[in-house]
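All protein chains but one are shown at their positions in the complex.
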Amino acid sequence: MIIKGGVVYDPANGVLGEEMDICIDGGVVAEAGGGPTIDARGMLVLPGGVDAHSHIAGPKLNAGRIMRPDDGRIGTEPLRGLCRPCTGYTVPNSPAIGYRYARMGYTTVFEAATPIIESRHTHEELEAIPILDKGALTLFGSNWTVMECVGEKDLPKLSAYVAWGLRASRGYGVKIVNPGGGEAWGFGSNVKGLHDPVPEFNVTPAEIIHELARANERLCLPHSIHLHFNNLGKPGNYTTAIETLDLLKDIVPSRDRQAVHVTHMQFSAYGGTGWRDFESKAPEIADYYNKNDHATMDMGQIIFGSATTMTADGPLEYANARLLHQKWSNHDIELEESSGVVPLVYIRGSPVNAVQWAIGLELALLTEDPWKVLLTTDNPNGGPFVKYPGVIALLMSHKRREEEMAKLPEMLSKRSVIGSIDRELGWAEIAVMTRAAPARVLGLKEKGHLGVGADGDVSIYEIDPREVDPGSDPALVERAFTQAKYTIKAGEVVSRDGEIVGIPQGRTFWTDASVPEEDMARLMTSLKEKFEKYYSIQMSNYMVQEAYLSRPVAVRAGVEVAQ
Amino acid sequence: MRTITLRPLASHLVPIEAEALTADGLAKLSVEEMETLDLWLGNRRTKLCDLFAIETDGGPAPIEETTIILDGDFSRVKRIGERMSAGEIHALGDLGMHAGAGMSGGNILVKGSASDWLGREMRGGSIEVKGDAGNYVGSGYRGERCGMRGGSILVRGSAGVFLGEHMCGGSIHVLGNAGDYPGAANGGGTISIGGDTHLPGAEMTKGSISVGGRTTVLPGFQFQDEVEVEGLTYRRYVGDLVENGKGELLLALAQQSA
Partner (left out) sequence: MIHEDVICSFCGCLCDDIRVETNDEGIVKVKGACRLGSSKILGHGPGHGRISKPMIRQDGELVEVGYQEAYDRAASILKAAKRPLLYGWASTVCEAHEEGVLLAEEIGAVIDSTATVCHGPSVIGVEEKGLAGATLGQVKNRADLILFWGCNPAEAHPRHMRRYSSNSTGRFTPEGRKGRTVVVIDVRETRTARLADRFIRIDPGTDYQVISALRLILAGKAEILGDEVCGLPKGMLVDLVDILKKARFGAIFFGLGLTHSRGRYKNIDCALSLTAELNAHTKFMIMPMRGHYNVAGIGQVMAWEGGYPMSVDYSRGAPYFNPGETAACDLLARREADAALIIASDPASNFPRSIVEALAEIPVIQIDPYENPTTLLADVVIPCAIAGVEVEGTAYRMDGLPLRMRKVIESDYPSDEEILKEIRESARRLGDDH
C-alpha cells in the first residue's frame, strides 16, 4: 500500500514533520510500492505505537479479572462486526485489549512481567489478543537459582540460567521486581533496601540487580534489564532510585542502548517521610537522567478514576490492601516470585493522588531527552491504557495541565513543581516517547520507525500538525489520538475510524540466547536438583512448549553473538 | 395521567428482558411506537408487539404522570423499571428479576410476588410487594462495595436470602421472614424484618437492622442494652465487630433465640 501525502514524524530516521509518502510492500516499509492507496493528506502519520510495559496477559491479570466482575461490567461491548464481545475497563478481556490498542494506533505491546513456571498461561492469553505484535518480560529477581548464582559469584552459570529461563518462558527480556523481596515475602517479610540481605539466601538486592545486569550484557540480550525498584511506593524512596541507578553505572551495554530501563518511575520518585509530608522528587530524578546516560525510564502516570494494581511486588500489594481496606489477591510462585492484585481508585481530592499525578508528568517534562522517557501508565496500575491520549494532551499542553490542576488540592503547589513547568512537548517528542524510544529501549530494530525494512506498522491520525497548536487545543489532540483514522499492521488496515476491519494474528517475540555448553551443563546439575527436591512439577513438563506460540519470532542472542 | 397496560400474549419459559418498560421509556410514545420497541426473548431480539398486547388511554404524557400496568404473569420478564426516574409501574400479578434495578424515582407496586434482585442498586423511589420477594432484594452487584443507596422497598410477605446485601443507604422493610444473611456487608441504610431470619448483618459496618421474629446472632455482635421503639422492646447490639462495625442490630425481646 501507499500512504500518500501524510505529515510524517519518524524521529528515529530524522523525519520531523515532512510531507511524504510511505510505501509498504510485503508487510514492510519499502522504497516503492503499489497496491491500495490511503489518502493521508493533512494528517499526522506515525509509526505504529509501541508500549514497552503493560500488563496485558498472564496469571495476575486474570486474577484481576476474576476478582473484579465489577470492572468487567463497565467496559461491556457486544459482539459487533469482526469484534468479539468485550468486557472490562481496567482489566479488559483479551480480545478487548487487542481492539482497544489498535483503535488508538498501537501495534506492538509487551507484557510487563511473566513468571517462568506459569508462562504457559501468559502465552495462552497473548495468543488470544488479536492484531498486536507482542512479547513478555520474564521475572528473575527473586528466583532461587538466580540468588544462588549471585551468592556463588558465578556469572557464567547465572547467564546460562537467564538464557534457559528465557527459553523456558519464551520471554524476551530480564524483568526484575523488588529483587529479593519476592523471596522474603514467601515468609511474609520484605527487603528494606538495596543492601538488606534476602533471608536464607544472604545476597542483597544490589547484588542481584548488578549481577543480572552483567548476565544480561554477557548474553547480548536485545533489551537491558527492566527494573522495578525496591521500596516502590514508599515516601522517601527516591533515594533508593538514585542509589540503584548509581549501582549500574559500571555496566557496559552489549548493544547500542541503555544499561537499565527503570519502569513506572513515578512510583519511585517520592519524597517526604510519610503520607502527610509526601512530596515529589521528580526534579531530582529528572536531574539525574539529565546528567547520566546509562538509564531510561517509563512514566507510570496515574489517571484519576478506577485502576487495578497488579505487580510482582507482593509485599507492596499487601500493604496497599491494608491501607485502602480493599480486596486483595496474592499469588506466590514456588522458587521464583510473588505477586498481588488490589483494585483502587485515584481521586482528585486526595493530596497523595494529586502529587502522584504531578510526578509522572514532571518526570516527562523535566527530563530533557525524550528518548529517555517512555509514555506509560503501567497499565492498569496507574490507569488503563485507553487513557494514554489524555496523557499526551497533558504533556503537550500547559493549558490542559492548568485546567486539571484547578481541580486538585491547593497543597499540590507546595509538593510539586508541576505548576511552574511551561514546557510543552511537541509532535516529535510524543512520537519518540510512544514509538521510537520504546522500540529502541526494547531493542526491536524493526519497530518504532518507518525506515526501509521496518515493519509496516503505521498509525494515521486525523489532525494536521502544521495547523493545530497542541498547546492551545488539547481536546483536539486527545480526540485525535483516541481513535486513529487508520491503523495499519504489517501493511494491512486493521482499524479505520475506530472500527476494527482486520484481525490478523500478531507475532510473539522471544529471545533465544545461547551459552557455552559447559555453563549449561553445570546449570543443569543444579536445576535437576531443584526439580527433584523443591519444585512441585517435573522438569520435563516445565518449559513452555512450541504449541503455545503460533507466530514466534526468536531473536538470537548469546555469549557468542556479535554486536 | 396516562395508563399503559401490557398483557403477555403467551407464556414463555425462556425469560424476556424488558428494560425498555419504564415510564421514562414509554410515556412519550404512541402505541405504534411502543409496539416496535426491542425486547429480548432469550437470545432473540423481539418486537414488543410480538410479546405483549398494549393498550393505553391517552397520548404522550409527562413521565411522572404515566402508569404502566402489567396485567398477567410477568414472573419471567426481567428488568422492568430498570433505571426509572419517575412514574408508576403496577404489576397485578408476579414480577420478574431485577425489577426496578438502579431506579432513582417513581414507584413500583407488585400485587403478586417479586423475583430475585428486586431493586438492585436502587438509588431512589419506592417499591412495594404485596406477596413475597426473592433473593437479593435491594442488593448490589457482585464485587461492588455499595449496592442500594437510596429509596425504599416494602415486602409484605417474606423475602429470600441476602436481603439488602452491600446496602449503603435507603430502607427495606419485610413484614414476613427473611432468608439467611440479610444486611450482609452493609455500610448504611435501614432494614427491618418482621418475622424470622438467620445471621443478620454479617460484616456490617453501618446502618440498622431490626428483627421482629427469631434469629441467630453472629459472634461479632455485642449486646449493648434494651431499647424501646414504637412500643416494642428490643435488645440492641452493635457490630459486626470483625469489621469494627458500628451497625445496629435490634432484636425483639419477646422472640429472639441466641
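Letters are used for the chains, namely A and B, taken in the order the chains are written, and counting of residues starts over at 1 for each.
Note that contacts are C-beta pairs under 8 Å (C-beta built on N, C-alpha and C of every residue); 3 or more make two chains touch, one makes a residue touch a chain.
Everything numeric in this text was worked out from a predicted model, so none of it was measured.
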Would you indicate which residue among B:Met1, B:Val14 or B:Ala254 is in contact with the undisplayed chain?
B:Val14
Among A:Asn13, A:Asn292 or A:Asn330, residue touching the chain not depicted:
A:Asn330
Just one of A:Asp21, A:Glu124, A:Glu403 or A:Asp512 touches the chain that is missing; which is it?
A:Glu124
Touch list for subunit A against the chain that is not drawn:
57, 59, 61-63, 65-70, 72-73, 76-80, 84-88, 91-95, 117-118, 120-121, 124-125, 128, 144, 186-188, 200, 318, 321-322, 326-335, 341-342, 533-538, 540-541, 545, 547
Could you pull out which residues of subunit B are in touch with the chain that's been left out?
13-15, 17, 40-45, 76, 97, 116-117, 135-136, 141-143, 180-181, 184-185, 199, 202-203, 216, 218-220, 222, 240-242, 258
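The rule we apply is simple: only the chains that are shown with their structure count from here on.
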Would you mind pulling out the distance in Å between where the CA atoms of subunit A average out and where those of subunit B do?
46
Can you tell me which positions in subunit B touch subunit A when the two form their complex?
141-144
State the interface residues of subunit A toward subunit B in the complex, per the touch definition above.
67-71, 73, 327
